[in-house]
Structures are given as C-alpha cells and as structure tokens.
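The complex is shown incomplete by one protein chain, all other protein chains being positioned as in the whole.
To keep things simple, chains are lettered A, B and C as they appear, and every chain counts its residues starting from 1.
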C-alpha cells in the first residue's frame, strides 16, 4: 500500500535492517535513535504538508496520471518549477532545517531530460526505463535520495587516474542482466531516510572514465550498502534527555557516507552506462535545479528573522531603531536570495524531453548569494540575541532545585516573559547559528550544490562577456579598424 | 499623423516654443542644444527599438485595439509586466544611460487601477477619462513624462502646513470646466523630451491636504510651464566640440525642474481631485512598479562590465585571475539586481481594474540593491580601468600637433590597440562612474523611485514579522501561556 | 609562596571548595573536570608564556618594585599599553581561544585612575587601598577576574527602579567594617579560574542608584558565592573520551554566572561606595581598554588563517588563485583589526593618576570591526574547508574496526596527508566557527566589552561632528549670515 501520511512514512522506515553506523555502533533502528529521529521528522513534514496543503506539495502527473507528491513530480510547466520553490520555502519555515528531499526531486528532473538526450544520441532505452522507475516511485509515494558527490580522492586527478580506482563510484563488473558498482558517495543528505537512491556521476568525465559514467537506482535497504553517519555539531544534546538545550528538538538534518560494496543493479534500473559525454550535462542540469532549490534557506531565514525579532521583544529592546533596522536588513537579504531563485524558476524553458529546466545564470546567482547572506543573517541574529545565547547554563541546571530558582530569578529580562521562553528562543538561535542546524543553515549553504567557486566558474561561462564588450565598444565609439587583429 | 520612427519623434519635438532655461539662458531649440540632444537621443532610441524589435518594445493593446509602444501599454498579463523589464534592460544596454520613459509607463499603469478604485469609492468618472487619455497617447504614440516629486519645502511639515503653500503642486482655483494648478515638480526625468506630463501627488496626504490631491495630464508645451535644466556633472564637455572626452557622446539623461505657473487643466484631463485617501495607494503602486523598473540599470551594468573587460584587454591584463574574478563579481551583483526585479514582475497579480501589478516586496528589494550594487560595480570598473582614466589629457591635446604625437607614443599599452580606442573606453568608464552618466548610473540609482530609507520602510511594512515570529516560536517550543499578556 | 609556573597555578586552584554547578551537579574539583579543564589550561598558558618570554608577558612594576606578570601590571608608559596588545595576540595564537585574563588587567588599570579621581573629588582613600590590593596580587602572582556585567532585568529601568532590586549587584548592608553585597554578575569570563574578583558597576548610574555604586575585591573562594557554569556549544565532546572531535582539545573558554549571596567585604577591599557619578567614567575607561584588548582575536585569526591554509594544502587546492585570494582577504581583515587596536594603544595618554589610558575612538573602532570581521574570516575558513567539516563521522567511527578502515580509504584527499591529520584540521576549523571556541571567536567578539550598538553610540559621541561640519562649511563657502540662527 502506498505511503499516504507522515505516520505511514515513519512506519515504512522501520525494520529495514540498514547497516547504519553512528558513534562507533551499529544502529538497531534509526527511527528510534534520538540523534537520527529529528532528521526523519523533517522528511515526515514533507508528507504532512502534502496532506495539509495538496496544492502546494502535490501535483497532477501526466506520467502516472495521478496526483503525486511534488517531490516526485516531473515538471510539466513553468509553474511547476515555481511551485517547487514555494514548497521549499514553506518547508524551511516549518522545519527550520534541511528536509532532505530536494536532491531527489532535482535528480529526477535532470535525469528525465538527460536520459531522453542519451537515447537520441545513442539509440539506448534509458528514458522509457526511467519513466517506469519514476511512475513506480510516484505510485508508492517513496522518498528518493539523489547520490552524486563522490569521495574524489586526489583532486588533481581524473577518476581513472586515481591510485585507488574506487574514489569515484564505478562499475566493477558488467553482466548481461546488469552491473555491479563499488565506491562511496559522501555528504549524502537524507539518504538513510529515503527508500531509493539515484546514483549519478559527480563531474565532467573523459572517455577513459567510462566505468564512472554510471547512473542507477538502488533501494536504500540493499544489503551491499553501509551508511556511516556524520556527527553534526551539538547532536549529542539529543542524547541528554533535555529539550530546550536542543533549540529545535523536533527537526534536524542528516548527512552520511554511503558505501557501495559491490552492489548489483539490474538493467531496469540503469539510466546511464558509459556515455561519458553526458556526465557534464547531467551535472549541469542537476546543479542548475539544485542551486535554485536553495531558496529553501529563505524559509530558514524567515525562522531566524522571527527568532531575532522575538528575542528582541523578550530582551525588551524591540523598539530600538537599530534593532528594527537590523531586522529589515535581514529581510532584505533573505528576499534577495528568494528573488534570484524564484526568478530562475519563472524563467524556465522546456527541454527536448518536455519537462522544464530553470534558468542557469539566475540559479547560480541565487546559490552564490546563499553562500554569503545566511552568514550575515546569522551574525545579525547573534547581535540581537545578546551574549546570553552562549552563556546559558544547561537544561539540567534549570531543572535543579538548587540552581533552577537562582537562574529563574537572575535571568528574567522583559518582566512579562518567562525565563524558559527566553531561553527557548536563545537556544533556537544558537541551534541555527552555531548548533545542529547551523550545519544546514550555514555550512551546507556554503557547499551544498557546489562550493562558491563552482558558481563563479559557471557565472563566468554564462555571462556573455563578448556581447557585453560589444555593447561597451559601440557606446564608446571604439573603431576596431584602428586596432591590429 | 502619429509618430512612427525615431526621426518622427525628433521632428515632433521641434518648434514647441518651450520655456527651457539652461546656463542662465532661454534655449531656443532644445533638439539642437548640444547638452540636451544626447538626452533626446536616448528617448529616440526607444522608438528605434520599437521599430527594430516590435515584440520586445511593442504590445497589442485591447484598449485601443492596436499595437502600441510598450511604454504606453496598460499591462494585460503577467508577461506584459515581465516584458517591460526585458525592454528596460535592452534599452539600458543600448544607451548606457537613463532613457527616461519608465516614469510615464509606470504612471499610466498605476493611475489605471487607482482611477478605477476612486470611481468605485466615490462614483466619479476618472477611469473612463483616463482610458480615453491613454488611447489618445497610444494613437499618437507620444512620450508621457510622469511628474511626481514635489519641491517639498520643510520636510517636517505636511503640504497644507508649509509656510509657502506652493511647495507641493496644488489646485489654486476650481472652475466648472477644470482646475488651475500651481507649484513645481523637481528632478523631473525626461520632461522636456515628452509630449504630455502626468502630474501626481508625491506622498500620503491627510484630509486637510485636499488641494494637493490632484492628478492631471498637461501638455508639455503648455505656455504656463517653465523648465529649469539641471546641470549634470561634466555636461559642458558636450560644448567643447570634442567627442572622445564625452565618453558616451550620443546618449545622456535629463532632469529639470518643472514650474507650473497657474496652469489651467480641463475636466477631461483630471484623474484625481481631492480624494486624499487615494494619494497613498497611487504612490505605493507607482513606486512598486518603478522600483522594479530600475532593472534598467542592469543594462547599464552590462555596459560597464563590458567596458571593464575591454579595458582589461587593452591594458593587457585580462588574463590575470583577479581581473577575471572582479568581472565575475560584477556580473553576479548585476544579475542579483535583475533576479529580484524580474521576479517582482513574474509575481504580478491582477488589480481590480484588470491590469497587472508587480510584487511590492521584491520590487523594493530590487531597488534597494540598486542603491548599493552599481556603486560597487563602478568601484570595480575603476579598479580595472587603472589611474589613466582620470589623468588622461583632453581631446584637444590629442588633436594638437605638439602634444598629440607625444601622447600617442607614451600612452600606448597593449601594442595591438590604438591609443584612441584605449581612451574611448577609459572615457566611457569615467562617463559612467564620475561623469555625465554617473548621475544616472549612481546617484539616480540611489534616489530615483525613493531613497534607500523609503525602501527599508516599505520592506518593514511588508515583511510579515508576526508570521515570522510565530514560525520561530513554534520551532523553539515557546509556551505563550508562561508569558503575561 | 607566590605562583611561579603553570603547574603552580594549577596547584593553586585545587581544593578551593568552590560551589560550581555544571550539568545540574556540584563539581567536586573543577581542575579535573574535562569540560572545565581546557579553560584552565588557557589561563595556565599565560603563566607559561611569562616563563618563556618574560619581556612580552612580564613588566617591571614601580608599585611593588618587582617584575610582575603583565596582566597584573599598572601601565607606566605608552609602551606598556602597546605590549599588552602584543601579548594578547601571542596568547590568542597559542590557545586559539579566550585566555580570560584581560578583564582583570583592564579592570585594575581603570580602577587605578578612577579611585584616584574619586579621592580627589571626595577626599576618600580608595586609591591607596587599591594600590595595596594590586601589590598583594602582584606579589602572589594571582589571577584577577573582573566582574562587571549585571543580570540587568528589565532593560528599560534603572537599577533602583527594578521590581527585584537584586538585578544589579548592590549593597544590602553597610557596617562599620565593611559592606554586604548581593546580586549576580552574568557571562563572567574565567571567574572560576581566578583567585580574586574585582566587582564593578556595569553602567552609568543616577543618584538614586547609590547602593549600586559599589566596587570591591572578593576572593573567588568566598563561601557566599555560587558559580553556575554556562554550557558552551559542543562542550560535551570533552566528555566522550575522544580527542580529535574536540578540534582544540587542550584549550577552551569559560563563562559562568556568579551569584553573590550576601557576601561581606571588608573596608580594605572597597574601592567605590556610593559615588554614583564615577560609575560612568569607570565603565568608559574600562571599555576603552577592553575594546582594544579584543586584539586578542587577531591571534585567533592567525590560527584560523593557518588552519584554512593547511586544509587547502590537505585538500590539494592551495594553488588555486581563489584560495590564495581568500587567504589574503582573511589576513587583510585580521590586520585591519590589529591596526586599529594597536593604534589605540600607541595613542595612549597619561591619566591624572599617572597610568596610561588608550585612545577611546580607536579602541571602539577596533572592537566594532571585531563584531564583523571574525564572522567573515569564519565564513571564508568554512569555504576553504569544504563540506567534509560538518559531515565527518565521529572519533568512535574512526576507532571502529568496521568503519575505521572504510573511512580511511574513502576520506583520503591529498595522497601525502593522513586522513587523521586532515580531520584534525577540519575539526579545528569546526571548533572555531561552529564549536566550542566559536563562542569565543564569534559570539564573544560580538558582545564582549559591549555589543555593536554600544560602540556606535560611543563613536557618535567621540566623532566631533561639529568640527567636521565646520571643515565642510569652510570649504563649501557656506555663509552662516545667510541662515537664520
């Protein structure tokens, strides 16, 4: 039976016998692990939104002919691309963290057109297979994780040049009925919380990299896969029993290393296999979608602006002109990100396969601002929070009969506000600027979908400098005949 | 016969007997004045674009049932609003300056819906009259100048409180057949190059300001009007005879003070008359459109990026990594402006009158970035230009048989590039960062459509802080029952 | 016997029976507590530096006639003030965190001149007493903690207006032989690691605040004092047994709430008692010294620049021009902070008491840059680190026979660098930008010695705007006689 609700989703994750390692131990049931659970809650929220607001988080698919979750929808119009951004911002607002499903959504949309193009060029049958795969996902209402970033090893060498050939995921055996893959994908967002993984190459490949030009779908619970959990900052607070210190006890992100230890993939789930020249287009289309998907961070920005405004209220400082001005600056920066992102979506164009691809330049501009502005929002939020944000004693001190009353006496600010409410908001700001969800709000904003320099390189490629020079020369009255060629 | 071509337009401006004062003298024919002409050329370029690219610069009007110039078009779809931005950027690229027609376009679109709303509220007949006026303009293919900014006098006082009641344009006499107005509008872009002026109030008004709640159309050549020309920076280079020193000899902006010395306006051209409560909506709708119209500056940005790249070539420095990086930064900032602007247009909504109004928040965000980023682009362009930009001798030195050869010997940089081409590009950068068109690219970017603080106030109003606080409180687990109300 | 070495210092802290609460429990011996110990090590490093570089970290005192630790030295020359900054930067470099002794140093230097001035005004005997106190500290080579920041309660009310009069430390009883004080000091850096506390008022006071105008010295181990430890971010990693995950396992900061529960202070240790008009000068002189003391953060900046450069090496990216450029930018910002700070010290002037007081404007400018630039350095360090910084599995995963070998295979970057060295540097950057020492490098940089707005207010007071206006008016040729007065 397909997944319908957030509860269905939680149930679907149980008893999968995944090999997940965290703090040196095999996790028996991720769903019940206090460090992992908040990340599962964040994904569950995508199902909850789909229930509550089907217009926003669902779509009518002409592929399956049914209404499907928007994260599983192949875009059929400009509006479909725009609606992704609206949904992303909303989920950022509801979770205050990374809800982990954009990679899969962006992966299916880029593979949709790339498989079509490979078939055109090579007479292969990837596109049809891929559509079947997507329909299956839609019908079951599964979560797809997109797995792109390889371990990479020595960055000055191509995949086939590495001393250890496994530094990029590769085909180690080709059989009639499928392929066997080996390698690892790093920094994999939400992988353990997914049902299927879409494996894709991570960069432009050359002919010698043939074994690395592989794109497949693999079930998350494949026995050949090991997951090693990253330790996000401050996650151990979730192990302590207290709630307030966690800042945002309900929601968190997830990144893990996925290790493919000779995993067999049947033909039906292979969507690229050796067509090295299509690695670059796949990466480019994926990153274009995905850089614009960082509009989600404006949802987190809404939360942090709200938190900063609330703590200013609670500190009794909300009428100071500099406080109001800082909130305006935060909103301005946040909406600047949103503007470029939603513009990239609005300016989408149909691909040859018929789905819609966002504007590449504006997507890169959006993401590049995401590598800057959330840091400034975080700085301003810390400014408004005051130093207490980092000197607050722990939950246990507030629960103690000795120190609790002392703290509640001396940490009273605005007389109408409870000390516990004050520290709840302070801990939320800490959570987003230094703690667990700072990983998602800041560092992931820096490196997710490509580090800043990757955007700059893409902007350089797309900026049409020759056209711009021609504009300038015309207005300046440059006479090219005076120059030597 | 209606205006069809750029030449028709130039012809239409002749022999109008305007009272234009410049450098202390009455200008006999503005079209032939070397300081004024470049500003006329910039407007003429809007006609030229309409000829060359009718899709971009024209539209089908259901008002007149004809294809009309896009600057005279009342938007009938989201796409119409978006196309304004595309046209604006293109014209910015073609002129490298302010082409002066956006005020009129934004004025007709805001008056269109506001006259409708006044009629709904007061049973007046402004909307029908206004449509007739617009149809007339469309048929004749006229240039409309929008006149909003009053002299303002003592800024701590409302219009009716001023010592001199003329500091805001007002009705001094009400007759059966019309009204007589008096006052002045300052910083009026392109007014002398227009055929008609749309006069509008400049700010929120209170009941006592009734005589100031006046919106009318007036022909530019009304004998009761005097124009006093602003002296833009460096305009006198146009009087010297040389070309290269001007930087951009062909195109320039225009701002003048318009003085209404008891000008009679017949009923048919009155579109608001005493409905003070509609002054604020008119100003807000106009500024929303107009703040997003500053996307035009990304066209100028394209020129300055191109100029900076060209001078790097000419200096022989274009391969240096810091040069490439600065160009990328310029493009990134320029596209960030564009993103917010075009997003504001894409997110347009229909008004009750049926035309389309852009998103207010994103329009303000666009303009607010325009008050910052062009200054940084100008700084980076000066960086790439090198000091020669400000130490170049004058045209006459290069024409001199004594100094010309010396200069052409010693100012040779890249050996393949003529010294004159090098200085053409340097003078263009000077023109846009310090000279005549720096007024349009920088200072007008700062103050046009409202100074930075005006955007911040509007962002504050629109930022939905209470919603944001609620998001944060929910995630933080704030328990409102613990607080006192 | 006086403290001579770092070991002596550690020994001096043992067996003091302090009432320190952390994680809800009374700490039996802070010196042995894994969370507290790194903060003690940081203070111990000040003794170690004094041994290794006595020129830098010691001074000849004409007060005691002996060579003393520079942190206990009353400045006798401009060079003494400058040398403080050099020592601070060096200790920042050696510890990568807050070494906690500047507050005490700045407190003795400001109280030195303020007690002198009070005596001049009131005929009191504070200055002599204070000198005796300092001599005692010098001879024993003690650590002094300066306790200034009160709990503050409702920020819209003066101390005497608070509902709970204890929100600022106050005299609750005056006896012939001394006073009894009550209240709390918040965010107290290094207090538990000190031997004596110098209590000072936190803000400008009015006549009705007489009981709050109190400055005294109290031994840290006074039985009436309770310390409640703040939970800095990520400190619980110190409880896990692993080393690398801590990032900087050896050194950390410390902030606690100090609660004075009716502590008796004898006359000999009272340095202000009711002279409300001297609260403001004391705060101003202290903050001037202390804002410039934030030069210490350039020492941390040196560490983070070094870490960023190292990780670029380890990632194999150090030759990329954008990497070099980011390192240069980091150095530029770091030295900009240093420039203003050391300039403030160089521009010191003698007080009426004879010691030297730094320049107030430049000290504020230094600190104001400290509220901005470390955040940008942190952002750039995260850029260079790459995403692995936040997705690294925990120490225990690397120690596990199952996952350890997998991780060491796949997380190999530069082939010459061990995976453990790579993660050591990544964890150090995490430590300084998100983890335990981010509190000291970022949030404390924001709020320590006054939040940003406090510096802006002080800059506004000091900026001599009338003189600047006069300069402009003279050059502009303003004729004041044309204006009305």
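For the reader, a short list of remarks on this structure follows.
Please note the rule applied: a contact is a pair of C-beta atoms (placed from the backbone, for glycine too) under 8 Å apart; a residue touches a chain by one contact, two chains touch by 3 or more.
Everything numeric here is computed off the predicted structure, so don't read it as measured data.
From the set B:59, B:308 or B:442, the residue in touch with the chain omitted from the display is B:442, counting the whole complex.
In the complete complex, the hidden chain is touched by one of C:50, C:317 or C:361, namely C:361. Interface note for the absent chain: among C:16, C:136, C:267 or C:346, the touching residue is C:346. Those residues of subunit A that touch the chain absent from the view are 321-322, 325. Touch with the hidden chain on the side of subunit C covers residues 82, 93-96, 243-244, 247-251, 302-307, 309-310, 313, 324-325, 327-328, 331-332, 335-336, 338-344, 346-347, 361-362, 365-366, 368-369, 415-418, 420-421, 424-425, 427-428, 456, 459-460, 463, 465, 467-473, 475-480, 482-485.
Looking at subunit B, the residues touching the absent chain are 21-26, 151-156, 163-164, 166-167, 184, 186-187, 226, 228-234, 236-237, 240, 245, 255-257, 259, 315-317, 320, 322, 371-372, 375-376, 378-379, 382-383, 386-394, 396-397, 399-400, 402-403, 406-407, 409-415, 430, 434-435, 438-439, 442-444, 446-448, 451-453, 456.
Note that only the chains that are shown with their structure count from here on.
Rotation angle, subunit A onto subunit B, C-alpha superposition: 180 degrees, expressed as a multiple of 5. Chain centres here are Cα averages; for subunit A and subunit B they lie 40 Å apart. If you average the CA atoms of subunit B and of subunit C, the two centres end up 52 Å from each other.
Looking at subunit C, residues 322 sit in touch with two or more other chains.
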